[in-house]
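A single protein chain has been omitted from the complex, and every remaining protein chain is retained in its original position.
All chains are identified by letter, namely A and B, in their written order; residue positions are counted from 1 within each chain.
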Amino acid sequence: MSFFGLHYRLESKAIGLTLGIIVVASIGGLVEIAPLFTIHQTVEDAPDMRLYTPLELAGRNIYIREGCYACHSQMIRTLRDEVDRYGPYSLAVESKYDHPMLWGSKRTGPDLARVGEKYSDQWHVAHLNNPRDVVPVSVMPAYGWLLMTELRIDDLGLHLKAQRAVGVPYTEEMIANAALDAYAQSNPDSSLADGVTKRYGKATTMRAFDGRPSYLTEMDALVAYLQVLGRLTDAAHKSVAQAGAGQ
Amino acid sequence: MIVEHALLVGISKSFGLFYLIALSVAVVIYAMWPSNKKRFDDAAQSIFRDEAGPWR
Partner (left out) sequence: MIAQLTLIERQYAIMISAAVAVCGALMILVGRDDAMGIHGALVFLAGILTIFRIGESYFAPAPSDERLAHYYDDPSKVAIVLAMIWAVVGLAVGDWVAWQLVEPDLTFGVAWSSFGRLRPVHTTSVIFGFGGNALIATSLYVLQRTSRARLPDQVSPWFVVYGYNLFCLLAVTGYMMGITQSKEYAEPEWYTDLWLVVVWVVYFLVYLRPLARRKEPHIYVSNWYYMAFILVVAILHIVNNLAVPVSLGHAKSYSAFSGVQDAMTQWWYGHNAVAFFLTAGFLGMMYYFLPMRAGRPIFSYRMSIISFWGITFFYMWAGSHHLHYTALPQWVQTLGMTFSLMLLIPSWASAGNVLLTLNGAWDKVRDDATLRFMMVAGVFYGLTTLEGSFMAIRSVNSLSHYTDWTIGHVHAGALGWVAMITFGSIYATVPWLWKREQMYSPKLVEAHFWLALAGTVIYVFAMWNSGIVQGLMWRTYNESGTLAFSFIDTLVAMHPYYIARAVGGLLFLIGGCVGAYNIWMTIKVPSAVTDLAADVPQPAVVGSGALRAAE
């Protein structure tokens, strides 16, 4: 039976090592991350914060699919040159509905956190179609097929539902109308357009983003997303104004 | 509710540094404890101990 005693001791040591590693390694992450989940108590809220429309959300998913985040950040740091180049520095609230966040870690191209409405829709379409038509020395890939690919909208309701499950306050009505709203946003003359502004707010951009109201393409979605970047709330502009007044 | 966040942050900051120091000291003591020396020297040599295969 002494054999069993030995066996037990050795085994418990391997388990001890296991537990030791788990305990020592977990504490750091826990202690650092836990307070972030109460952070909303201290960060100023943005009552005017809008939700992504279904079309913008679809555009965001294309942005993710194509890996745009690999070259473009969406996080303006609190440094003078960044604020001068890209606009007011990014606030925590601005990405509170971003599941996941797309802050990025590399700027092969410029930051996009406030690119919304900086350029025209036509510029974006031309640029995405072939960047070198508008910026001759650009190294960005051409995304020509976006103009030719129809956007899948039949499952957008499911997307909103999943978003709601992780905490984005989409309503039943928004979920039920997701597909139609996506269509209507890029077709401002259609009878459905009113519903979009009713559900997502007057500030929602209603345009035929790729210039063709009757086709709903992936280009529409991506440009709609780019045009809303930095424009879901005014909080950042306000906080800069406040800081200025305080000095 | 503000207090709760401040408390968590306070714990993180103070505990973080306390933990850093305490664990560092503990590990250095363990590694440097004189009576452990033989075990460690033996362990360093153990990979050379030539046996033709698994013991069982």
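To be clear about the criterion, a residue touches a chain if its C-beta (ideal position, glycine included) is under 8 Å from a C-beta of that chain, and two chains touch if they have at least 3 such contacts.
The shown structure was predicted, so the numbers you read here are calculated from the model rather than taken from an experiment.
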item	value
Where the missing chain touches subunit B, by residue	9, 12-13, 16-17, 19-20, 23-24, 27-28, 30-32, 39-48, 50-56
Contact set of subunit A toward the excluded chain (per top definition)	7, 10-11, 13-15, 17-18, 21-22, 24-29, 31-33, 35-37, 39, 61, 64-71, 73, 75, 77-79, 81, 84-85, 89-110, 131-132, 135, 137-145, 155, 158-159, 161-163, 165-168
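The criterion applied here is as follows: only the chains that are shown with their structure count from here on.
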item	value
Interfacial residue positions of subunit B with respect to subunit A in the complex	1-2, 4-5, 8-9, 11-12, 15-16, 19, 23
Subunit A to subunit B touching residues, read off their complex	24, 27-28, 31-32, 34-35, 38-39, 41-42
